[in-house]
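A protein chain is absent from this complex, but the other protein chains hold their places.
Up next, subunit A:
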Amino acid sequence: MSDATTDMPDTRTVARGTTADTRPARSHRARGAGLGVAAWLLGLLFFLPIAWMVLTSLHSEPDAATNPPSWAASLTLDGYREFFGVGGGASPWPALINSTVASLASTLLVLLLAFPAAYALSIRPVKKWTDVLFFFLSTKMLPVVAGLLPLYLFAKNTGLLDNIWLLVLLYTSMNLPIAVWMMRSFLAEVPVAVIEAAQLDGARLPTVLARVVAPIAAPGIAATALICFIFSWNELLFARVLTGVVAETAPVFLTGFITSQGLFLAKVCAASLVISLPVLAAGFAAQDKLVQGLSLGAVK
């Protein structure tokens, strides 16, 4: 993307021009090119399953299920038509809409809760703020199965089973610690002088947060939102146990293909790709901040 492709680490050594330096520099360069090729090969190898999935999704079902594989078979969008239920079969739209609602709503809720909290933990630190920060982190390490049964019983007894809003709450708790950690590191970069100036002008906290802090930290907040969205969209265990017919999410819809046989290979690939599309888009957009989010803000 933004790579300088010609720069070699040895340019300076070579430029110094002593004959002793030239030979190691040249072999170094040759090896550098070799390692570049190795990186390309490994990159393509890792991408091969996805490329194959794309190709398979564009084949007709008989062409998809052949051995040896049919590289040159004609392309068709039938797999995608099948997936969207054009030729009968369950429509994925309710599941896609549920996933969208659950992911967007919980992301919004996470941001509303995490933003003030991150402010209290970075710009205007409360006492023992590191302890609080680590409490948030520790909840992330509590396995989902540790509370799944009581949540299921609670949902069953309150009639919240198969209700998308219960998932929204659970996804919020799943992502809030990550969001607090990430946002804290982004807010810490907002200059305190700007905030103090606004307060001197008589601005109250909500105004300061909305008008001063948020605009400066906007890129970081956007990355946080994308990562929360990805995690919510991907989640299976909660959704599998707590939803059914009405509130089924996209990953639960995909589990319908677990036992399907070769007849539906193109459809399986089309379904997997369509459902992964939002995550792929969000992930590539948040590429640089992805590590920071996934490592809970510990690595920049």
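Methods note: a residue touches a chain if its C-beta (ideal position, glycine included) is under 8 Å from a C-beta of that chain, and two chains touch if they have at least 3 such contacts; residues count from 1.
Just so it is clear, contacts and distances are computed from a predicted model.
Trainee: Have a look at "Sugar ABC transporter permease", "Pyruvate dehydrogenase E1 component alpha subunit", "Extracellular solute-binding protein" or "Response regulator transcription factor" and point out the UniProt protein name belonging to the hidden chain.
Mentor: So the chain that does not appear here would be "Sugar ABC transporter permease", according to UniProt.
Trainee: Hey, which subunit A residues sit against the chain that's not shown?
Mentor: Against the missing chain, subunit A presents residues 1-5, 7-9, 32-33, 35-36, 38-40, 42-44, 46-47, 49-50, 52-53, 56, 64-69, 109, 112-114, 116-117, 119-121, 124, 126-127, 130, 132, 134-154, 169-170, 172-173, 176-177, 180, 185, 188, 204-206, 209, 230, 233-234, 236-237, 240-241, 250-251, 254-255, 257-258, 260, 262, 265, 268-269, 271-273, 275-276, 279-280, 283-284, 287, 290-291, 294-296, 298-300.
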